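All protein chains but one are shown at their positions in the complex.
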Amino acid sequence: MTTFAELLLNGVSLGSVYALIALGFVVIFKATEVVNFAHASLLLAGGYVTAVLHDDIGFWPALLAGVAGAALVGAAVEFLVMRRYRGRDHSVLAIVTIGVDILLVTELTRRIGTNVLAVGDPWGDAVLTIGSVTIAETRVAALIAAGLLITAFLLVFRHTSWGVAMRAAAESAETAALMGVRLGRVSLGAWAVAGGLAAVAALFLTVFPTPGLERSTSLAAMKAFPAAILGGLDSTTGALVGGLTVGVTESLATGYQSDLTFLGRGLGDLAPYLVMIVILLVRPAGLFGTKELARV
Amino acid sequence: MGGAALAVRDLVAGYGPVSALRDVSIDVPDGAVVTVLGGNGAGKSTLLRAISRTLSFHGGAMTGGSVTLDGRPLDGRGADRVVAAGVSQVPEGRQVFARMTVEDNLRAGALGARGPRTAKAAALRRVHELFPVLAERARQQAGLLSGGEQQMLAVGRALMASPRLLLLDEPSLGLAPLMAARIGDTIREINGQGTSVLLVEQNAALALRLATHAYVLEVGEVTLSGPAAELAASDEVRRRYLGVVDETAADDASRATAAHPVLSRWEDSR
Amino acid sequence: MAGRGAPPAKTALRPAWPPRPRTYLWIAGSVLLLALPFYLDRFWLQAGLFAMAAAIGAIGINMLTGSTGQLSMGHAFFLAVGAYGYCAFAGDGGDELTGLGLPTAVAAVLAVALAGLAGGLFSPIAGRLRGAYLGIATLALIFIGQHVLFNAHDLTGGFNGRDVPPLNILGFRFDDSELVVAAIPFGSAEKLWYAGLVLLAGCALFARGVLRGRPGRAMNVIRDHRIAAGVMGVPVARYRAAAFVLSSMYAGLAGVLLALVFQRTVPDYFGMVLSLEYLAMIVIGGLGSVAGAVVGAAFVSLLPQVLTRYSDALPLVAESGTGGVAPGEAARYLYGAAVVAVVLFLPGGLIRLVTRRTAPPKHPDKPTPGTPGPSGEER
Amino acid sequence: MTAVPALEVTGLTVRFAGLTALDAVDFRVAPGTVHAVIGPNGAGKSTCFNVLSGVYRAASGSVRLGDEELTGLPPHRIAALGVARTFQNLALPPTATVADSLLLGRHRLTRTGFVAAGLRLPSALREERRHRERVREIAQFVGLGDALDRPAGSLPYGAQKLAELARALCMEPSLLLLDEPVAGMTADERRRTAAVIAGVRDSLGISIVLVEHDMGVVMRLADTVTVLDFGRRIADGTPAAVQNDPAVVRAYLGEDAEEPS
Partner (left out) sequence: SSKATDGDDGGKAGAGGVKTGDGVTDKKIPLGALTDRTGVYATLGKSVTQAQQLYVKQTNAAGGICGRKLSLTVRDHGYDPQKAVAAYTELEPKVLGFAQFIGSPFVASVDGRIRSDKALVIPQAWSADLLGNPYVRVLGSTYDLETINAIDFLLKEKGLKKGDRIGHVYFEGDYGENALAGSRHMAKESGLTVVEQKIKPTDNDMSAQVVALKKAGVKAVVISAGPRQAASLVGVAAASGLKVPVIGNNSAFAPQLLATQAGPALEKMYYVSTPSLPIGDKAEGPSKLAKDYAAAYPKDALDNGVVAGWTAASTFGEALKRACKAKDLTREGVGKALLTMDSYDTGFGAQDFSDPQAPSSTESVIIRPDKGAKGGSSVVREAGTAAEAKDFTPGED
């Protein structure tokens, strides 16, 4: 029982990190309907800046710098690459992001080299013990951060025109322009925000229980795909719910793999995709996504 | 909210190889309603796209001439700047944001408006009393509205920006007579409050009644222009745009069918 | 994804004689391709074969994604089905792995059919999903596939994969057993080269026929306007499924050919990267067009190998230890940059370069902006 | 050409979350006649078409074409029975050429499958040729003869409407559903299109259901008219009778309704 509780808690906390990554996908998709494969590299960028700076300027400033840095990279990608694309096909832009990802990841991994970089976070490997279950403080922090950020975004989207502008721009650039939406600025903003989010996510991906930032850290972004999808690619709430679902699924599948051997071992990162498929079969646009409409 | 004077001079525009407009000059005096008549492919929508700087979205471009609003050039700016200058447009074929709710469509319409929140609230109220259905369906996805309801939404959306110059591309498209008439009244009302209007409308009768001045555009060139009343009187306009014909509908139709190659039946020999 | 609808097949009706300059180009090209094995060494032949296999696969995914608008990131899965299917059908169980020991030719056909079946089985799921959602859902196939490949030891040989029985048609073995033709030793690469050419040509022509004919038009309208498609009398579900099956069969065939070239299949190969590469191929080459798929495949599969081979000679490569750019890294940079550049500056794909020049001016190029993709609204 | 069947709509009801778009609507379309369905915006006209063409499911009621029950059939099955329609909001693939869109209309009349097309069997080529000829014929009939090779998206709005009409004709229907065919046309373009429609009726003798807000066109073409309001049928009869029906005037035409010609 406590095992279950512990796995569940662990899953939730892990899920909150995925939620942060997924939120990055969501923001960009909302604004541009592009599935951003370069998100992994944004993660790496944010983490890298934080990691190299924390020694000199302290953790919190370094984190800010990381957020700013990743936001800058994101903005640069939008400004230098995405904006240049004249076509209207979003899935083509997805391929561009793959190219961008190759470039950025190669550069960053070259800089990181064989090192494992610590980010010098204040939590260290401290754990909270609730009853008989323990949870790393870093993960509590992650949970809180995810909660706060996502609520913040919900509010922003509800109470400012930014969300409307984003969705308008995504649905029809021309008509959005006719409404006075500054297309460039909207997608630039989205990319910058996604970058910042990535940096925060990167922080929680590199602190305890993982040893630190190194070249393969970015692979975690893959896990946010099912999260973003099963929540609904254009839904902030979806990102949270999806992230948690994936986290819990993964944690349980791992923790009980000895009891699931008939499925073969190492279900950890397969399980989320299976759950995703099942959910998509019931709700083709994810749990909170906007449905495709059939009207002529 | 005053109006603005639009001046289009020697406008040349086209889509890659296709030339759509040649040396078109049009004036919309401050506070006037001006209408542009023209058949399919005459270039009316192209004209409006050129003014609102959205040709590029159709692979087209403005290759000559100038467009000025109150003497300040509009060309060479982004579409958003044109809106910021107080121009808002009802695009051809509605173009509502299908996946957004009616409510959000209207909010989107207000994005370009500079006025205070209260102004927007007022605008919303006006749109709602104009088109009650939009209030009833506030939370419905716009794409699910009926054609005419979408048209109402498109018009309402444009009004949300409380523009100084309103560009209308066939606002009565797909509207029932009653509703078309109401649109007419609305245009008159807005204009009454000072907004200048450039109206592209196939319902020429309606258009000519609203407009003070009218232009006739044919295959990319202005062929006729003058006070609306005069044009309304000219045979050309009466026949082509007001559809006034001497013969009775019946033998007119028969004449037309005779004129048309009769479509032979398709006998399925397989 | 959006693509260019099939151009009017008036070309198909044009009298075949006198041939156009284009025809001569084709002849010259074919002769060149046929002669290559006598001059290129194994590395290049192998690279060429990888490209041919990729081209077949790309044509397949282009019919699914480019023409029918069903975004697929699971193509690698169907390649795997083809590759391992062939091994399983043709294997003689010598390496204590499951093998039915069928004649290799039969095994190849069955493997392709098996891939098609897999596609057919997935299509009901695909039928419910659109755009990015479908894309990521197909991604699940990759993970499932990898899981099976690693865990179903006695079928797949697990992480170390399993040997691929050389193709053997009527006693002619496509393996390294020396066969000297005109003083040129013919190994597996040389022999397979011709097999590859034949298969590719066949697949390309078939796909071209499909896309320019009645099925192609139906597929395109499903992509562009699903509801209208139904109202026009197109059984949408069936066609979407058919597209899935067909593209999976192409993938399966590509898998078989790859397996034969590799001479051993390993699970690591059939991962997500491969799937994304196939997407890149069709986008870079030109969505919805067969030629585009082929060009894109050549680009994506050859470029990295060439870059790696000449990596020492690449710009900004530094002596190792100086912390500078290692050859491999330089190759990655250039590859990434190339992908970005091509897609940005040739929105219609590489194929645009070709068509612009040699296309008969008859039918004008479609307007540059693509139609809304599957993620775009279907009004 | 087989005899054109009659269309019988009885008690047709369609509901969407919270609203009844069609409420027990009845009407009958006699073979070879033009039947107009008019009504205010949002009255349920297109919804009715969507049910007739299988895009929407009816909550209750029946639609019979001859002795075939249409409700519950998927769109392509209904199309196979010879029901063709145009859309109120254009439904033409913008990048496909007009020719391709029209050929698509031939889908139900052609047989070429994947294999035949892939292998370019003679049968496929022959079929292609025959139907391209017919497509050209129909394009000329509606007046799009020289637009065949242009991408539909590059045509002006009115021309695209005509292309849709042509695409529907290419299905060689026995029942043709037209949703606002003359919207966005100038008066004489309207007259020409009206003439085309009349020509279709006269030369093919098929039944046509017409949704249109231009009373002029309705008056000119319709043999019978059904008027809907809020999903309910408020009038039914000859154009003249309907036009003077006070309920119709109140709900739809408006008192000072002046309609062109």
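Chains here go by letter, A, B, C and D, matching the order in which they are written, and residues are numbered from 1 within each.
Convention: a contact is a pair of C-beta atoms (placed from the backbone, for glycine too) under 8 Å apart; a residue touches a chain by one contact, two chains touch by 3 or more.
This one's a predicted model, so the numbers in the text were calculated from it and none came from an experiment.
With respect to the full assembly, the chain omitted from this view is in touch with A, C. Here one chain is not drawn; of C:Ala237, C:Val266 or C:Ala341, the residue touching it is C:Val266.
Contacts to the hidden chain, counted on subunit C, fall at residues 38-43, 46-47, 50, 150, 158-161, 163, 176, 180, 183-185, 262-269, 273, 301, 304-305, 308-309, 311, 320-321, 323, 326-329, 331-332.
As for the chain not pictured, it touches subunit A at residues 3, 6-7, 10-11, 14, 106, 109, 113-116, 118, 124-127, 134, 136, 205, 207-212, 214-217, 219-220, 222, 250-251, 254-258, 265-266, 268-269.
Methods note: only the chains that are shown with their structure count from here on.
Remark: among chain pairs A-C and A-B, A-C carries the greater number of C-beta contacts. With each centre defined as the average position of its C-alpha atoms, the distance from subunit A to subunit B rounds to 43 Å. Put simply, the C-alpha centre of subunit B and that of subunit C have 48 angstrom between them. In terms of their C-alpha centroids, the spacing between subunit C and subunit D amounts to 42 Å. For subunit C, residues that reach two or more other chains under the stated contact definition are 2, 227-228, 231, 364, 367-371, 377, 379.
The multi-chain contact residues of subunit B, meaning those touching 2 or more other chains, are 15, 57-58, 98-99, 143-144. The touching residues of subunit A, when paired with subunit D in their complex, are 294, 296.
Interface residues of subunit D facing subunit A in the complex, by the touch rule stated above, are 46, 50, 55, 87-89, 91. Of all residues in subunit B, only 15, 18, 37-42, 45, 92-94, 133, 144-152, 170, 173-181, 202-205, 239-245, 249-250, 252-254, 256-257, 259-268, 270 touch subunit D in the complex they form.
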